[in-house]
Each structure stands twice: as C-alpha cells, then as structure tokens.
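Take this structure first; my questions come after.
Only a single protein chain was left out; the remaining protein chains are all shown in position.
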Amino acid sequence: MRLVPRGEAPALFVAAVSLLAVLLAFAASLVLLALYGASPWEAIAVVYRGVLADPRGFAEVLRRAVPLTLAGAGLALAFRAQFWNIGAEGQLLVGAVAASGVALFGPGEGVAKLVLMAAVAFVAGGLWAMVPAYLKARLAVNDVITTLMFNYVAIYLVEWLIHGPWKGKSVFGFAYTDRFPASAWLPLWPGTGLAWPGLVMAVVAAALLAWLLGATKLGFEVRVVGENPEAARYAGVRALSTLLQVALLSGGVAGLAGFVEVAGTHHRLLAPLQISLGYGYTAIIVAWLGRNRPLATLLTGLLIGFVFAAGDVAKVALATPFQLVQVVNGLILFFLIAAEVPIRYRVVWRPERG
Amino acid sequence: MAESWWVSTLARGLAFSAPLLLAALGELVAERSGVINLGVEGMMILGALAGFAAADASGDPWLGVLAAAAAGTLAALVHAFFSITLRANTYVSGLALTMVGLGLSGLLGKPFAGRPLAHPLPKLDIPGLSAIPWLGPGLFRGQSALLYLGLLAALLLWYFLYRTRGGITLRSVGENPAAADALGVNVYRVRYLATAFGGAMAGVAGAYLSVDYRPSWTEGMTAGMGWIALAIVIFAAWDPLRAVLAAFLFGAFYHLAYRFQAYLAPEFLKMTPYLFTVLFLVLSALGKSVRLGAPEALGRPYLRGERE
Partner (left out) sequence: MEGAEASPPSQETPPFLELRSLTKRFPGVVANDRVDLSVRAGEVHALLGENGAGKSTLVSMLYGLLQPDGGEIRLQGRPVRIRSPRDALALGIGLVPQHFLLVKKHTVAENVALGLSGVPFLAPTRALADRLRRLGERYGLPVDPRAYVWQLSAGEQQRVEILKVLVRDVRLLILDEPTSVLTPQEARGLFAVLRRMKAEGHAVIFITHKLEEVLEVADRVTVLRRGRVVATLPVAEVDERRLARLMVGEEVALPRARRGAGRGRPRLFVEDLWVRGDRGYFAVKDVNFQVHEGEIVGLAGVAGNGQSELIEALTGLRRPARGWIRLGERDLTGHDARAFFEAGVAHVPEDRTHRGVVGSLSVAENLVLKHYRYPPFARGPVLDRRAVRAFAEEAVARYRVAAPSVATPVRLLSGGNIQKLILARELHGRPRLLVAAHPTYGLDVGATAQVRRLLLEERDRGAAVFLVSEDLEEILALSDRILVIFDGKIVAELAPDEASKERLGLLMAGVAA
C-alpha cells in the first residue's frame, strides 16, 4: 500500500471529506463526554432543544459566529499569504481596547461614535499585526512566535487598563471599566443578544476579502507570495508591501471583532478571557476548515459558533466544563488535517506479482 | 552588595530557566531531525497535570516526573503520526495539539485545582560546591534536581550531536532526508524517535512546574512557556550549549524585571518574557550566519521519490 500524490481533488469531494472530518470530531467528543460521566444522548437532546430548535438559542450561535467569522476571514487572507497569524486573539483585544477608549473618553454621539469606535478598532488591530509582519518580511523572524507573543502582551495590556487607569468606579470583586454610555452600544436584534450590525460587518468583510483575493492586484500578489516567495521576488512582487497590507486587513478585521464584542455584548472592557473566549485561536480553525477561502468562513464560522453555543448550553444543563469546547475545537482541527490525506493523496494497492 | 545581587539573579534565573531549558532541548532534538512541533505548550501542560496527579496519588514526586514524561511522549507521538506518517500540515498539527492539550488538561485537572502537593521534589544543597564564591551559592544551593538534569542533558546532547554516529544520522535527516534515505537510513523512525524525545522533555518541563517550582496545579500554568522554548531553540541556533545560555539569559532578565517592580506595574512585568522573546528572535535574525542556520528540511514532510 502506498500513498501517491493526487492531481486536483474535485471541490465536492473536498467539501464532503471536510464535513466527514467534522462529524467524526463530534463523535469523538461525544465519546469523551461519556468518559467524563455525562450522557451523550442527553447532551444531543439538550443542544438540539437549546440551540437548534430555539430561535433565541440560534441567535446565540450567530452571536458567536460574528467574531469568529470576522477574525476567520482575515486569517484566511493571512494564511493564503503564508503569514501565520496566530495573533488574532491579541488583535481582537487591542481592537476592543481602542474601541473602549473612544467609548469611555472619546467624542461623538450615536452612529458617528460607533463608526469612530469601529475605525480605531480596525486600525489598532491592524497595527498590532503589522509589527510581526514587518519583522517577518524584513528579517525573516518566525511569525508564529511573534504574533503569539503579542497575544500575551495584549492580554496584560487589558489587565493593566482594567486594574489601573481605566478601572471602573463601581466594582464588586471583578475588574472592569465603567459601562459605556448608551450612545456607544450596538443595537441588538430584538429579543436576542445578537448585535446585528456585527452580523452585517461579518458578511461584508467576508465578501470583501473574497473579492480582494480573487479580483484585485493585491489578491494576486497574496497568492503568489503565499505559494512561492522566491517566484514572487522574481516576478517583482514586493513582499514587504504585500505582507503589510495583509497584516493590516487581517489584524483590522480581528480588531473589528473586538469592537463588536465590547460594544455589542459586554458594553465595557473586562477581563481578556471574558471578552474573547479564545475566538482568536478558534478563528484559525474557522479559516482552515474553510480552506482559507474568506467566503467559506461564513459557513465555518457558523459551525464553530454552534460548537460554542452548544458548549454553553451543555455547561448549564449538564454541568460540563467549558474547556470541553476547546477540546472539541482541537479535535476538529486534528480530524481536518487527517482529512488532508485522502484529499492530497490516492491510496494505491500494489498488485501481487509472481 | 554586588555579590548577593548577582547570586540571587543567578539562582532565580537558573530556577526559572529550568523548564525552558528542558523543553527547548527536547524541541531542539526534534527540529534537528526536521520536525517542528508547535505543540510544546500542550505537551508541557499535559505533563504538568500528569506529573501532579501521579505525584499526588502516589506521594512520590519522581513517579510524577515519570508520568509527565510519558504523557508528553504520548502527545508528541500524536503529532508525529500526523506530521510524519500522514504528512499533514505540521504547523496546524502542532497548534491543534496545543489546543487539545490546554483544553484537555483544563477539563481533567478540575479535581486537582487549588491544593498544594504534599511531597514536592526536594530542593538540593550540594555542600562542597556551594561554597565556591560567585557561582556556588547560586548554582548549587536550593536548586531542583531537574535543573541539573537539564544541564547534564545539554552536555550529553552536545556530545551526541557532534561526536557520534547517531548524531550524524539525526542531523543529516534534518538537513537532507533524501540523502539519508538513499544511504539506507530509516528517516521516519529517526523523526519519530526525535519527536518522542521532544515530548518526553516537554513533559518533564511541565512536571518541573507542578511538582517542584510551584507544587500545585492551575489551569494554564505554563503561561506560554512552551512558546518561549520554541523561540529559545531558534535563538540558540539549534545548539544545546547555546540553549543553556539562552534559557539562562531569559530567566535572568525575567528575574531582573521582577526586581524592578517598584518602577513598573505588575502587568508590565508579566509582559516582559513575551517581549523578550520577540527581542531574542530579532537579535537572532540580525546576527545570522549561514552555518548556524535552521536544519534545511525543517517543517517539510519527507516522501521518497517526490521531487519538490
């Protein structure tokens, strides 16, 4: 038995195999759940009732999907350029910081203020990603590690702000800033916790980035640089400029995710782990599952949003810890990369010869 | 006094560097064979939990260390299977390992949270050597046995890499696996063993945290040390002795930052290791010479007969 590289796998096959991978990951998670002591059947029932059958529950799926899709679409772009942006978490947080700053201390009212918040969040997230991108392009410094390190710096930046200069006046044991003024709140879809402008932003961002990749000069450069940096240089593509633009866009949309979280859900800046439940890291799965196609992240963001919402519901109904979500996400990733094998290779059985 | 300032920096710096050194040495061996494992953080945290659990249940901290090594090895083998046998994307496999490791340890560690270990690893005092001025008190008093294990491992690894046939094989597999394969070397086996070794060391590094340094279990207690270990491998140019120096530098700087905490808010202090890591990487990139570069085949799966 040998593995022989395949030519091009048909898109339908790829989608089917990816779906199978996700289903297998779910199955494995249910096994894990059983080993933990909860009943898988009860879990399925609870999730169905709480998330799929209930419109308010489904709105929770959408609410989770928004930051996942925003960050995920940006990561899809970054990964296509081979910019291994593991820092979406930090970019999201600094976006939240910038938006919070404007909300608490900045000028403006109403929609204008919200637009300003979104803009600074975008810029902040973008800048946060551009530093590692610059180091990568100029000095070939490993981007996985640098973007990751910046995550931790962002986390402690938020911690410092909420314990120090931006500490709210009314705190009872938890650290957070004051509530934003009402003018800095994103409107919610009635009856749910979903900030619908966020949903719009996610869809627009995914579509825009998809168009960028396919139809513009920058998108072409991204694909060339991502596939073969040597050929890119030969072709006259300037890698530094391309990477910086990619970082700005990728970090920027992650920053927008941060804006949506603080302006739509929490209405204050709080502990990092409460703003982002690992959205930045999970967005990697959203991008990967979508084969680094921004448009596909609309679907995959929804799927992972579902995992988060299901985890929430299970925590309440079955007392399963929320870390289960992280395990499920990791398993999805593993099964996904295992799915690469049938996609990229054919299995050849050597016929027996005399 | 200058000496006591230096001694405490040496002592605390070394203590902090121990888990970084152990994990870095393990990853160094794996990377020398061409396998990059971004799952070091996940392997470390699983090792920490396994170590604590085994030490807690049995009362013997060394059993904890052994269990930690086993846990790390198992985790590494998962990554090895995906990266080497399935030739899947090695970066994503490592990331997935870290995610699963962090999540799983958080999940399974709930019963162990919050209570101290009854019998942690004892701190050692080496009577004769600790009297040496300047070096003695820092290096030979109040340090963990695992630190000495790490230093010994570094020496042995250096000798192994550069002065033995096994070392030539390992390095060749990482530089040019096709050349090794053409001479009959089993590239896959070498890479599996190297990756497993990396896992074992990462596990022991985790055990250092939960069974020795801070004998307890907290979710996420590795706080990114696995990533710092990866950076140390790069900064050390894949050389075991340089890794000792790099890990120590890291520990010393972190301790110094702690000393200056009167001038800095605590959160900025906590940022320092991560900022240092970026600084380290930038310095390595600026000072690069071709001979000390990364193993040529690092991160690229090997498939016989495939012309890239």
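Note that the chains take the letters A and B in the order they are written out, and that residue 1 is the start of every chain.
The rule is simple: a contact is a pair of C-beta atoms (placed from the backbone, for glycine too) under 8 Å apart; a residue touches a chain by one contact, two chains touch by 3 or more.
Computed from a prediction, not measured in an experiment: that's the story for all the values here.
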| item | value |
| --- | --- |
| Among B:A57, B:A118 or B:A182, the residue in touch with the chain that has been omitted | B:A182 |
| Identified contact with the non-displayed chain, of A:R56, A:R138, A:K167 or A:K217 | A:K217 |
| Contact footprint on chain B, counting only the chain that is left out | 163-166, 168-169, 171-172, 175-176, 178-186, 290-291, 296, 304-305, 308 |
| In chain A, positions touching the absent partner | 2, 7-8, 215-220, 223-224, 227-228, 230-238, 350, 353 |
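The rule we apply is simple: only the chains that are shown with their structure count from here on.
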| item | value |
| --- | --- |
| Where chain A and chain B are represented by their mean Cα positions, the distance between them in whole Å | 29 |
| Of chain A, residues touching chain B in the complex | 3, 5, 36, 84, 86, 135, 139-142, 144-146, 148-150, 152-153, 156-157, 159-160, 163-164, 281, 284, 288, 321, 323-331, 333-334, 336-338, 340-341, 344-345 |
| Interfacial residue positions of chain B with respect to chain A in the complex | 38, 78, 82, 86-89, 91-93, 95-104, 106-107, 110, 219, 223-224, 227, 230-231, 234, 265, 267-268, 270-271, 273-275, 277-278, 281-282, 285-286, 303, 306 |
